[in-house]
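Removed from the display is one protein chain of the complex; every other protein chain stays in position.
And now, subunit A:
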């Protein structure tokens, strides 16, 4: 027997909750059942898509469109009819999955694909004091670690991977890379056909800091900047005043009119902000009639950027598939017109649309819009295939990596059930890679990096006992909505926050009952009498016992694009300093790995005439003699 009778008994009687039934989830459910687990609840909000079938083996083509949770449970029961499998086809971020719900399990297993849900489940497990096993995979990389409340590092102990975001001005006024145009195209989709987000404005931004004189150090004055909402300096009627959506509605979503607004008038308006173009290449306006008049053959000249690709980038050869051909400008214009018509029809039928990379028309629209905007700004245009990867944050995925990760999850799970915390590890796995035999012929390469679990980070906003933090912000200008979205939900990661003044009045600033619909959300914090030094009590209504006290520090000198800055968090009571573990290095890798897993898509996109800021890693020392091979250490740079 590989497991002693007691362990086998713990496994057979354990009650586990599996969050996610996708790539890792399918492997995990199979592994759980074949390891002897018999009481499993699983949750997944997704339905099955064709692109899942290359690895999510519990699903078949006939299941496309059905809930993952249901089909996974069904397949699990076919494998093991005596097991008890309960499924939920819904989001785990809900009040019904409260602390009491989580408390019923002996173990929670994450098999998720997004940071928000990971963070939420992490908190629920901390609140319910239940062990959690966290995992992820991306291409040939994978990881898995166990989390014990108060004893080991939780999911939020490490600062979140820097989300690749772009300053609004770059997106709206001065794009210089294809990704800027792609982000803009997605925003435009939401403005025209979806739930409009005020943060995703697509019209020219007249408050661009680079309109300031010599805008490098922020001390300039508003000399020469056009008035907000005013008429433009060149006399062209401002397109800023009314929303993009209103304009679209008023012209009945006429594709030609929209084209002219987006790629002629708005560009002309940007051109009128001369300051912007002093050191930049000026954009050009597109003439839709001229473009459509030209015969297609001329417009579809071969694009050099689509041909040969470098070796290290996934190695696909170009031209094999229609999706990988870069469209000419005429084609982009035609696809734009066609997709606007298609989306208009869907909008009328279904109401507001949600952008989805797998929706053909929505993807066509974003491709055409991004490319047309790129054409205006002299940026390389890309194939639909590449734009899909960037717009959809697509992570490459294969069955084998998920199989390996799910194997590791079971290793950790069994140790948890045996009560053997020191037998649980933080594991990183990657494929066996080329060693450099000339310099190190005898070196043994490991395909896994294993480290002991870290101790909790003092001051972690999730797992410290009671947390007091300080935040710097502009009290006079930050709105309640911004504070809720970016600070309370974004930074403090609360799912349904209640925020009140921490004084005798206990005045409510944000209430979870309003669900983001409160009246005063567009008012600045100052409106509520909040000032420098005010303390706010923030609670997550989905959690019983999670409260953070925030002290606000006014700072009017924050950088333009910075909404707030956290001061160093400190915790009441003393926590042991992290001790140096023998596999210290694995931590750095883990961080890098998690960054790749959590913020995929952006890092690897290339063959573009621009950028590459994060490639300066060659000077890192190597050849360190402890524990892990260099092979593992260097995994962050490319995959």
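Just so we're on the same page, a contact is a pair of C-beta atoms (placed from the backbone, for glycine too) under 8 Å apart; a residue touches a chain by one contact, two chains touch by 3 or more; residues count from 1.
Keep this in mind: contacts and distances are computed from a predicted model.
Peer 1: Absent chain per UniProt: "Actin-related protein 10", "Protein cornichon isoform X1", "NEDD8-activating enzyme E1 regulatory subunit" or "Ribosome production factor 2 homolog"?
Peer 2: "NEDD8-activating enzyme E1 regulatory subunit"
Peer 1: Going by the contact rule already stated, which one of A:55, A:89, A:149 or A:325 would touch the omitted chain in the full complex?
Peer 2: A:55
Peer 1: Just to verify: which one of A:399, A:508 or A:526 makes contact with the chain not shown?
Peer 2: A:399
Peer 1: Could you tell me which of A:389, A:462, A:495 or A:554 touches the chain that is not displayed?
Peer 2: From the options A:389, A:462, A:495 or A:554, the contact with the absent chain belongs to A:389.
Peer 1: From the list A:45, A:77, A:347 or A:445, pick the residue that touches the absent chain.
Peer 2: Spelled out, the listed residue whose C-beta touches the missing chain is A:445.
Peer 1: Spell out the interface residues on subunit A facing the chain that's missing from view.
Peer 2: 1-3, 27, 30-31, 34-36, 50-51, 53-55, 57, 60-62, 78-79, 139-140, 214, 216, 278-281, 304-305, 307-312, 314-317, 320-321, 323, 378-380, 389, 394-404, 406-408, 410-412, 423, 425, 427, 431-435, 438, 442, 444-448, 450, 606-612, 615-619, 631, 634-635, 637-638
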